[in-house]
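Every protein chain of the complex appears in place save one, which is left out.
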Amino acid sequence: MKTLDCDQVLSMLDELIDEAMEPSDARAAARAHLETCPGCRAELESAEKLLVAARSLPRSIEPEHDLWPGVVAGIEGSRVVHGTFDRPPASAARRLWLAAAAAAILVVSVSIAYMAGLEQGQPRSAEFPPTSPPQTYMEAAYGDLAVDLEQARNQLRASLDQRQGELSPETWSVVMDNLDVIDSAIGRIEIALADNPNDGRLNRQLKVAYRRQIDLLQRATRLPAEV
Amino acid sequence: MVIPLCSDRRPPMAGPVNPHPASALSRLVERAAGGEVEAFEELYRQTVGRVYGLCLRMCGNRSLAEELTQEAFIRAWQRLPSFRGDSAFSTWMHRLTVNVVLGHQRSAGRRQARETAAGEEWYSDGSARQDRPGIAVDLERAIARLPERARTVFVLHDVEGYKHTEISEVAGMAVGTSKAQLSRARHLLRKALAS
Partner (left out) sequence: MNEHQMGAEVTMKKAMFWMLVAMAAAGVAQADRAVNEARPLAADGRVEVSNISGEIKVIGWTGDGVVITGTLEDGVKDLDITSGGSRLRIEVDLEHRTRNNGSAYLTIKIPVTADLDVETVSADIWVDGVRGEVDLESVSGQIEVSGEPESLEASSVSGDVVTSVTAGRAELESVSGDIMVRHATGRLETAVVSGNIEIEGGVLDSFHAETVSGSIFCAASPSDRGRFSLETMSGRIEMVVSPNVNADFYIETYSGDIDNKIGPPARRTDEYGPGKELRFTNGSGGARISIESFSGSVKIRTD
């Protein structure tokens, strides 16, 4: 039975108190650790206390006001609308999608093709569709053109920043948070590459991460205005 | 030492004792499904506590919980004819309520949820917060302050007794996400209660 350290046991805390862990080596190892580690035991007890407290909360709470009149109003159809209308032919409708800067897209398409070519050094098990004419076309058209990925990212990022006022705060924070997720993955791969600069696998993973980053930037730049 | 906790699932309608035996309840449901408003009002009286309690805890906001409680009953009225009685009425009503709350959170709720200080509304009953010590009150307030998804999963799993697979089905999130959100909720709550 292998020994576990505090971090490992603490990461299993939820499974332990939820009885979700089948009897296993991991569970026995966690038990063994807990027998000798007062710090982790304290964490476990605090987690169990919280669970007991949560389960003891009253599940029925009477509302302060009688809500029945509101319910009656609803079931007697006052919320249901009526009236149809005859629509005249449509006037020019507001377009949802904004086009990104053409230059940025061109740079991006080339970079993606370039990186896709590099990624193909290691065969992907699933290609969809099986043959990809657009990629080979791009490669044929641009050959070994070394594209400045940094430039592509900066251009897209600048386009995206200009749009901050048009996207809802929620969407903006989802996009920013996820760009951070990718940035941090890139950071970790770069650190690993510093120790192993010739590791083909790491280089490929870095290219994949750049591609995901550019994909997300591009998607975000083309999002419809919400505000 | 790992102290095993009682792991049996809580029944869906634990709470005030229901003075009406099961057969009387199913007759009520039948009459309400047939269009009898008085029967439906009786069902309302018997179940509003559970529905409101669930809404309140999932939203952390009284006025929103009241709105959603009403919406849940209105929807129940509309759907009652298709209730086949293969589960307890209370379970059906519970599921329906969860769907109403989640539906609201998905569409209109986002901006309002951010604008309302979730923990504040819980105590909009006039009494000063400082006069109410005690872990239950602190816990309710801490739950109300959780981020929405974490709160949803915590309430469904730890308070209401849902399993992750059930949460995944009703909330349309991956089981992995449900577990991650629960972990996050528990962690945030322990932190909030310790300080």
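For clarity, chains are labelled A and B in written order, and residue numbers in each chain start from 1.
Criterion: contacts are C-beta pairs under 8 Å (C-beta built on N, C-alpha and C of every residue); 3 or more make two chains touch, one makes a residue touch a chain.
Computed from a predicted structure; not experimentally measured.
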### Summary
Answer for the absent chain's shown contacts is A, B
### Task
Give the residue, chosen from B:R27, B:R45 or B:R106, that touches the chain omitted from the document.
B:R106
#### Entry: Residues belonging to chain B that touch the chain removed from view
63, 106-108, 110-111, 124-126, 168, 172-177
### Message
What does the interface between chain A and the hidden chain look like in terms of residue numbers?
### Response
65, 69-70, 73, 76-79, 81-85, 87, 89-91, 93-94, 96-97, 124-128, 168, 170-171, 174-175, 177-178, 181-182, 185, 188-189, 192, 195-196, 199, 201-202, 205, 208-209, 212, 216, 219-220, 223-224, 226-227
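One rule holds in what follows: only the chains that are shown with their structure count from here on.
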### Task
Round to the nearest whole Å and give the separation of the Cα centres of chain A and chain B.
28
### Query
In the complex formed with chain B, which residues of chain A make contact?
14, 16-19, 30-31, 34-35, 41, 44, 46-48, 50-65, 67-68, 70-72, 74-75, 79, 168-170
### Task
Using the touch rule from the top, collect the residues of chain B that touch chain A in their complex.
1-5, 7, 10, 14-16, 37, 40-41, 44-45, 48-50, 52-54, 56-57, 62, 65-66, 69-71, 73-74, 77-78, 110-111, 114, 125, 135-136, 139-140, 154, 158-161, 179, 182-183, 186, 189-190, 193-194
